[in-house]
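Would you mind keeping the following structure in view while I ask a few things?
Note that this complex is displayed minus one protein chain, with the remaining chains in position.
Entry: chain A
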Amino acid sequence: MMVSLYSAATGMWAQQYKLDTVSNNLANVDTTGYKKIRAEFQDLVYQYYKNAGTPTAQNSTIPTGIYVGHGVRLSATNRIFTIGNLEQTGNALDLAIAGDGFFQIQLQDGRIAYTRDGSFKIDSDGRVVTANGLTLVPNIVIPADAVSINVSPDGIVSAEMQDGTIENLGTITLVRFVNPAGLKAIGDNLYLQTASSGDPIEGTPNQDGFGAIQQGFLEKSNVDVVKEMVDMIIAQRAYELNARTIQTADDMLRTVSTLKR
């Protein structure tokens, strides 16, 4: 008798969750390398009062049975790894990956994290680091007397020295995952591998399906503001619809309670 109340409650809960993901996406609309999250839903199990094929009194069988569903559940929050727009910055250490792949970053505890945020800096020792001071792997050290830095599409980093000579500083390698959506986001634009992402596959940029490195560009977030706003409207209206169901069920229960005076 109270199935509708609970179904509607699952609906309200699901839409609230959708709004949470939409607001996180919108908050990160301008975050370099951010990948949007999508909340996905499924219907819940069905209760069969009468199974299809049950014989009826009229010497026939019920064709479809009588069943009722129990609402909705959140089935996945899926991170969508489509590529964001590349924006030119002109900064020599802004690197974008045009295609598949992640940069490798060493965390303070020694673990390797992965990112598509290529806004690198140079720390006091000349090492290439992220905005938070975590070092890029393999580590590249820029000599203090370098005049300009050049990163080729296949990841070779070279510097022009004051005396005009070109010095090779190393090669940036990328990794990719069979299932990037399975990576665990730990904030600061960093991801960690999990059992569902698979092991990292390392390779050279611009080869074997890896994206080319674009120096002087940053990858913007892949959040589409218009779509997120539409999703927000849908979440709000669906929330209201389910609230309306609860109100109706409540009104009907009140009607029942006036049956006995």
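The definition used in the following text is that a residue touches a chain if its C-beta (ideal position, glycine included) is under 8 Å from a C-beta of that chain, and two chains touch if they have at least 3 such contacts; residues count from 1.
FYI, contacts and distances are computed from a predicted model.
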Hidden subunit of the complex - UniProt protein name among "cytochrome-c oxidase", "Flagellar hook-basal body protein", "Phosphate-binding protein PstS" or "NADPH-dependent glutamate synthase": "Flagellar hook-basal body protein"
Contacting the left-out chain in the complete assembly, out of A:Ala98, A:Val141 or A:Ala181: A:Ala181
Absent chain, residues of chain A that touch it: 1, 3-5, 7-8, 10-11, 14-15, 18, 38, 40-46, 49-50, 52-53, 62-72, 75-76, 78, 80, 82, 100, 178-179, 181-182, 195-198, 201, 209, 234-235, 237-238, 241-242, 244-245, 248-249, 251-252, 255-256, 258-259, 261
